[in-house]
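Note that this complex is displayed minus one protein chain, with the remaining chains in position.
Letters A, B and C mark the chains in the order given here, with residues in each chain numbered from 1 onward.
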Amino acid sequence: MNIISSSNVTKRFGGLEAIRNLDVEISEASITSVIGPNGAGKTTFFNCITGYYKPEFGNILFLEKEITGLPPHRIAEEGISRTYQNIRLFNSLTVIENILAGEHTKLHCSFADSLIASKRYRMEETESIKRAKEILSFVGLSGCGDQLACNLAYGAQRRLEIARAIANSPKVLLLDEPTAGMNPSETVEMIKLIRRLRDKLNITIILIEHDIKLVMEISEKIIVLDFGSKIAEGKPLEIQNDPTVIEAYLGKKNSLYQ
Amino acid sequence: MKEFASKLFNKLDQRIIRYVLPSLISIVILSIPLINSPQKNLWVRIIGYAGLYIILGLGLLVHVGLAGMFDLGFAAFYAIGAYTYAFLASPHFNIHLPFLLVLVLAGSFAAIVGLLICIPVLKLRGDYLGIVTLGFGEIVRMLLMNLTNITNGSQGIFKLDKPSILVMTFTSGTFFYYFIFILVALLLFLLNRVINSRTGRAWLAMREDEDVAQMSGINTSKYKLLAFALGAFIGGMGGAIFASWQGSIFPDNFNMNVSINILCVIILGGLGNQFGVILGAMALIALPDILRGFSDYRMIIFGLLLIIMMILQPQGFLPRKAPELENKVLKQGKKKKEVQS
Amino acid sequence: MQKLIEQLINGMTVGSFYALIALGYTMVYGVLSMINFAHGDIFMVGAYFGCFTITQLSASGFTQAHPILAIIFTFLAGALGSALTGITVERLAYRPLRKASRLATLISAIGTSIFLQEFVRLIPKFGSSIASIHFGEKNLFPESWSTAITNVTKTFGGAMVKTYPGVLGTAGIKLGEIAISYSRILILAIAIVFMVLLYLLVRLTKIGKAMRAVSEDKDTASLMGINVNRIISNTFFIGSALAGIAGVMMGLFYLQIRPTMGFTPGIKAFTAAVVGGIGNIPGAMLGGYILGLAEVISIQFLPAVYKDIVAFTILIVMLIFKPTGILGGSGGKNKL
Partner (left out) sequence: MSKRFFVISTLTIAMVLFAACGGAAPAEEPAQADEAEAAESVAADEWGNIVVPAGEKVVLGLSSALSAGYAAYGQDMLNGATVAVQTFGDLNGWEVSVEGGDDQCEGAPGVTVAEQFSANPYLLGVVGPMCSGTVVPAMDVYGENHVMMITPSSTAVAVTAAGYENIFRIVANDDLQAQVAVDYLFNELGITTLGIVHDQSIYGEGIAQAVQSKFEAVGGTVTGFEGITRGDTDFSAVVSTMLAGNPAAIYWGGMDAEGALLVNQLRAAGFEGVYFGPDGIKSIPSFVEASGGAAEGAYMTFGAVGGATGYDEFLATFTSQFGDPVAYGPGSYDAAMIMLNAAKAVSYVDDDGNLVIPKKALADMVRATPYDGITGHLEFDENGDLKVVSITVFQAQGSELVPVKVYDFGG
């Protein structure tokens, strides 16, 4: 069954159409890659799903439920979270605090609770911190929980961003170039992590990626965007052999394997 | 062995920072009015007035330090609180409500106004919010100045009630001194809880990156409003205390310099650190009075000190110290295990 | 009707001052994204340099002989005085805080503002105390020097209001019912000329391009081989010079200057810069004139005391509908 399905979504910036009549179907617990040349509208598509942009036309369904035009925080509550192309952490907060902030939608104690330090407040605090630690060890960051986020190494920051994103146990996770700027070994780690996210936590993964090798290796379905519209879609092998894709995106066939 | 020693020392160190120092400070602060010297009233006045600015600073801290909402017009809430007191506890309208009640009313009224000004500007950020609040602050002052038939305009309101709790009426500065510092302790206590809660972290996240905060599921509008109302509430209470202490108020008491001073207090103290505010207030409000010896050179010295302090300590005296949650949890985990076994 | 037109002209005059000062705010904001709170006082310093110059020139009879030249010299002195103050302030009070949070810089700027005001006020005291430095019986300076120092400092600053000699006069032209004094026309002209010059400078010249590059992204700019520090100094130089010119204009037109004269115009100009979209040069000019006109127009309908209320209300409403100012880009996303 489809966890996310968009039908002819269109987003304009002034004159140009960043995405044009985009129909996309993402099946549950799958790993899907969105690829395409720069400016093909990949990130814009993410921004439409997460509610940062409101598309002019079309609608996006999440588990058969209309989420188009909902404010971002509502969509996050529904269970869609994301990471960012250029890492955006809460830099002057500690690693754990970043995750705790990510847990926001899972917690319920109100301002008043915290004022009077109600039972719920105390329990939630301990609970949330425990969960945060579990997440830390899941992404392999345990031990640096009390460092400031900005002091982490680059790869660790990427992982922390994912940790924050999964802190409110989402159903769908949008990864915007998760391995950008990583060295091969870090990339391998990241691939493993992404797999585990899906296998262990059963999270549907949609990722934007330029590293074709990675894409081919990891994804069960690939969506190719060009100038804002979908030009191809299918299993990695189909995409590799799809003439339009080769034409529009990959140029020469063998460049795939560089 | 050596390790153990250093560990022990660290522990002691921790203890000192956590308990001994604050207790010492509070003892010193609390015992000032008890010294029997002609200088007493002066110091009660100076430190007490600094204490008032701690309260205001904590209010603005919620706006700027926690929620990251640049506020250049905080004096407005201070003024609203003060005038609420003047209306409800003075011969002006011949209403004389009890002190504590008016205190809460002043805060609430300031909070309501805070909400009203905040709602339309929720989308504004950074300096744009700053300039709007600045304008708002000025507008409030000018309205106080010009709605003569309500506020008595520039001529101010005199003979405000001295606070009376139960049957006792207090006239001495000593009362205000203690009252202010009890309130400070209470505020510090509560704010600390809030900061280390879901709410507080939502604010901090918002301050760090509003978009990401929202896409992490934080309803930024709601938390902005909450922060603004809370800050305004604290500011309003401060205003009421000021009014009852000074006994007469004029619109000029709430000009832009007041807003700027409060901002200096929290930045000097260290943004996002509620204890920094104490140091900031002491430095900023008490300093000019301590510099009185320099007579008419004092303000130029004050200006210089501001620059130097910022260059030496750009983070302020006490930058925010994040709680060490990871270790804390470890401890608790162990405890649980012990219980089980 | 002709009242209204006269009012509009008044508004334009006031607007010119706001606009000229706002330019400094907006340029500094562009390159450092900081609010230079001391800008209003740099404007004040310029007025004092101008005042000193023209009083000396008048005393020596030069003004009477060549009024035009005298006025030009005065403007030069004011502009230079402010400009030098500006770069000094940047070097000493702001540059050490380049990496710190913008609020830290703000406080430093506030400190600078207090310092400049008090300094100008206390100059005579400093002068006399310097003049009277002596070791044992021996004075550091010979009699003539010390008197000179004392006099110069006395004529330069002090707590008392200083006054420009009224060189512009109140003569004017009458277009039918409408009376416009030449001085107002002069001010409008000067302001507009300098704004156009600045605009061309930033658009066309190499240094202008460098400035825009720095305001886009310091690091990249420095990678492109631009000396960021020098560009920032230049920005302060130009912005402050404009403020100095505004200061001299204010002195020539309103005659009196005082150490605290910078505050109100400073705040108004800052407001104007934000209305226009801070960091945006044409925006600053536009904002200045909008604010100036808003003030006078409001007086047509409301008591004068509501002037500023109206001005600020317009500001707020405008920002609610255009959160980054009229010509502003994405400047609103600046974090604290």
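In the analysis below, a residue touches a chain if its C-beta (ideal position, glycine included) is under 8 Å from a C-beta of that chain, and two chains touch if they have at least 3 such contacts.
Given the structure is predicted, the values throughout are model-derived calculations rather than measurements.
Partners of the chain left out, restricted to shown chains and counted across the full complex, are B, C. Check B:L143, B:L188, B:L225 or B:L304 against the missing chain and you find that the one touching it is B:L188. In the complete complex, the hidden chain is touched by one of B:F70, B:Y83, B:F136 or B:Y178, namely B:Y178. For chain B, the residues touching the absent chain in the complete assembly are 18-19, 22-23, 26-27, 30-31, 33-34, 36-42, 44-46, 49, 145-146, 153-156, 158, 168, 170-175, 177-178, 181-182, 185-186, 188-189, 192-193, 196, 246-250, 252-253, 288-289, 292, 295-296, 298-299, 323. Residues of chain C that touch the chain left out of view are 3, 6-7, 10-11, 13-14, 17, 117-118, 121, 158-161, 163, 166, 170, 179, 181, 250, 254-256, 258, 260-261, 263-265, 295-296, 299, 303-305, 307-308.
Throughout what follows, only the chains that are shown with their structure count from here on.
If each chain is drawn as a node and touching chains are joined, the picture is a simple open line. Chain centres were defined as the mean of their Cα atoms; on that basis the chain farthest from chain C turns out to be A. The chain occupying the central position, as judged from C-alpha centroids, is B. Chain A and chain B have Cα centroids separated by 40 Å. The distance from the centre of chain A to the centre of chain C, with each centre set as the mean of the Cα atoms, comes to 50 Å. Each of residues 208-209 in chain B touches at least two other chains. Looking at chain A, one finds that none of its residues touch two or more other chains.
By the touch rule above, chain B contacts chain A in their complex via residues 190, 193-194, 196-202, 204-205, 208-209, 211-220, 226, 272, 320, 322, 324-329, 332-333.
Of all residues in chain A, those touching chain B in their complex are 50-52, 71-73, 75-77, 81-82, 84, 88-94, 96-97, 100-102, 104-105, 107, 109-111, 113-115, 117, 121, 124-126, 128-130, 132-133, 136, 142-143, 145-146, 148, 164-165, 168.
By the touch rule above, chain C contacts chain B in their complex via residues 29, 35, 92-93, 96-97, 99-101, 103-108, 110-115, 118-119, 122, 125, 267, 270-271, 274, 278, 303, 305-306, 308-309, 312-313, 315-316, 319-320, 323-325, 331-336.
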